[in-house]
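All protein chains but one are shown in place.
Order of writing sets the labels: A, B and C. Residues in every chain begin at 1.
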Amino acid sequence: MFDNLYGTGQSTMDAIIRTTNVLIAGKVVVVAGYGYCGKGVALRARGLGAKVVVTEVEPVAALQAHMDGFLVMKMEDVSPRGDIFITVTGDRDVLTKKHFAKMKDGAIVCNSGHFNVEINLKDLKQLSVSYKQKIKNITEYTLRGNKKIYLLAEGRLVNLAAAEGHPSSVMDMSFANQALASAWLAKNYKKLEAKVYEVPAEIDQKVAKLKLASLHVTIDTLTPVQKKYLASWSEGT
Amino acid sequence: MFDNLYGTGQSTMDAIIRTTNVLIAGKVVVVAGYGYCGKGVALRARGLGAKVVVTEVEPVAALQAHMDGFLVMKMEDVSPRGDIFITVTGDRDVLTKKHFAKMKDGAIVCNSGHFNVEINLKDLKQLSVSYKQKIKNITEYTLRGNKKIYLLAEGRLVNLAAAEGHPSSVMDMSFANQALASAWLAKNYKKLEAKVYEVPAEIDQKVAKLKLASLHVTIDTLTPVQKKYLASWSEGT
Amino acid sequence: MFDNLYGTGQSTMDAIIRTTNVLIAGKVVVVAGYGYCGKGVALRARGLGAKVVVTEVEPVAALQAHMDGFLVMKMEDVSPRGDIFITVTGDRDVLTKKHFAKMKDGAIVCNSGHFNVEINLKDLKQLSVSYKQKIKNITEYTLRGNKKIYLLAEGRLVNLAAAEGHPSSVMDMSFANQALASAWLAKNYKKLEAKVYEVPAEIDQKVAKLKLASLHVTIDTLTPVQKKYLASWSEGT
Partner (left out) sequence: MFDNLYGTGQSTMDAIIRTTNVLIAGKVVVVAGYGYCGKGVALRARGLGAKVVVTEVEPVAALQAHMDGFLVMKMEDVSPRGDIFITVTGDRDVLTKKHFAKMKDGAIVCNSGHFNVEINLKDLKQLSVSYKQKIKNITEYTLRGNKKIYLLAEGRLVNLAAAEGHPSSVMDMSFANQALASAWLAKNYKKLEAKVYEVPAEIDQKVAKLKLASLHVTIDTLTPVQKKYLASWSEGT
């Protein structure tokens, strides 16, 4: 969660700025998908002064985006209004012919989701009369009527292709988590069945505790009376 | 989740403002607990211009507060610096003698958690040379050296006692959820075992869908190809 | 500036919440005017989770609102989309017949500008088949087709009528400023011509210094070398 929410958010916006040198303040940034990655990207885009519009297919996530103060719209409806489109859904065909056709001249599109299928490149090419690499990591597509759409990093993960991926201070947590989970596995594998296990909560807590210590952040601890109250309360209601 | 995160946040800050008419901008607001309620309160306090400090006992929640840009400290350490203290932990004795003793003159303390045990009133009274109801919902405690601490709503839920609780536009979702969950129960109870069930995801989605419709928010839907891709991808990795 | 920016922002949103108990998160809040008051209201509305749209007549202010991440639109265009309309322009006829006619059912309108002329009540009445005081400070106007528009505080300053105006912690600065300005006047009036003077910068600084001291905020002071550098630099370029 931490690397998706905090890492992807920063590194995606960083990648877009590095590649295009565009001022984010004032721009309409369309974020497709409001999972952890999408939330992180939406939050950072807003933090840089953008007007953020979220598209979603899942009603609970859509409602959460709405309540978090983002405009929630259908991709088709927001296509003519977006300055920058960022796909983070994990699905394919998030941006297709009908969206490209409606975008305005100069729109920037990129992907920070799983693979380069979120933006349908075949569609984009079909709509275009020509395309060329403009500068590193920017391909300029010229559509009929001389409208330009700028594709970053060929639709691959923009934060890996055009920036340096997650900052090391997030990834250390992910790696620590994986290391401790492996250790736990090695110790407990005989008791485990053949199914998917969640990382035990104790490991998440241990990693968080180590990270906080490294940050010199000290937190409170429960007294025995507080522990007892919590336990009784959990039982009592 | 929605009523805790969005409802409690607004109604707690609303209650404090109504009761005290204090300007939140610039104040150090200490939020004890970073669950959904605590997050909501921290977010709204920041949104009103406060410097928010979070206290926690759970390392993962503490780390999240830290990454969300809040100062995370021990209650003992932040006690001399807070202007307004809000407890939302669900546990007892969050504010006790040692905290009151360190607070500055004029500190405001209130509770938006579960019961009036979060703030240890016995301790507060013991430290005080006198106390009196100042105006409605404000009790002024005078400690040795003429230091004043202002307790709101006698330590009971400040957003219920001093404001109007959750706005109706949040609670309708909670009630709809409970109603639909009851209907589901009535239909399925024969199949259920004697244990705690989560509300089925379909019900959450149904409520969210109805709410979005009432808000005139339209969202995207998956195409068959997208659904297939998602399914295969879920299986494939 | 301080009371307009920080005071009006909080007290206006406070007044709306008190009067209507509406959840701000997710709402489209339209702020007419982006002076100090408008900025304060826009900032706080966003801080409470709203999607804020700003209307302006002055291009520099409009551009600033745009760069601050707010949608900037014509009032006519945003009329069908707003949930809550707040006028803070200092001019008349900000909301008129053509706007009311386009508003959606349940829209809330209020004024936090100078007088009750910002919302054209004559127009609202002409469009309505009936109106009645719903609860304190809410008048329900019923338009043709049974559309309801809710007017707060009869269009007078909502933060004075329905809340308690500026929090005392802002107003003390304004009053201190006025007091010191009066003292300055008393001392210097013989030297003054018959024209409008700005409050001398020294008075603003003195008030700010006293306020910071009362807040226990300590700030840096320039060394002689720094002062000299600043002075030479001011001259040199």
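In the analysis below, contacts are C-beta pairs under 8 Å (C-beta built on N, C-alpha and C of every residue); 3 or more make two chains touch, one makes a residue touch a chain.
Computed from a prediction, not measured in an experiment: that's the story for all the values here.
Here one chain is not drawn; of A:23, A:129, A:201 or A:231, the residue touching it is A:23. For the chain left out of this panel, the touching residue among A:46, A:66, A:92 or A:147 is A:46.
Against the chain not shown here, chain A presents residues 6-7, 9-10, 14, 17-18, 21-26, 43-44, 46-49, 104, 164, 166-170, 215.
Mapped onto chain B, the footprint of the missing chain covers residues 25-26, 46, 49-51, 66-71. With the whole complex as reference, residues 2, 5-6, 55-60, 62-64, 66-67, 72-77, 90-93, 114, 117, 204-205, 208-209, 211-212, 215, 217-223, 225-226, 229-230, 233 of chain C touch the missing chain.
What we mean here is this: only the chains that are shown with their structure count from here on.
Chain C has its Cα centroid 35 Å from the Cα centroid of chain A. Centre-to-centre separation between chain A and chain B, using Cα means, comes to 26 Å.
Across the assembly, chain B contributes 6, 215 as residues in contact with two or more other chains.
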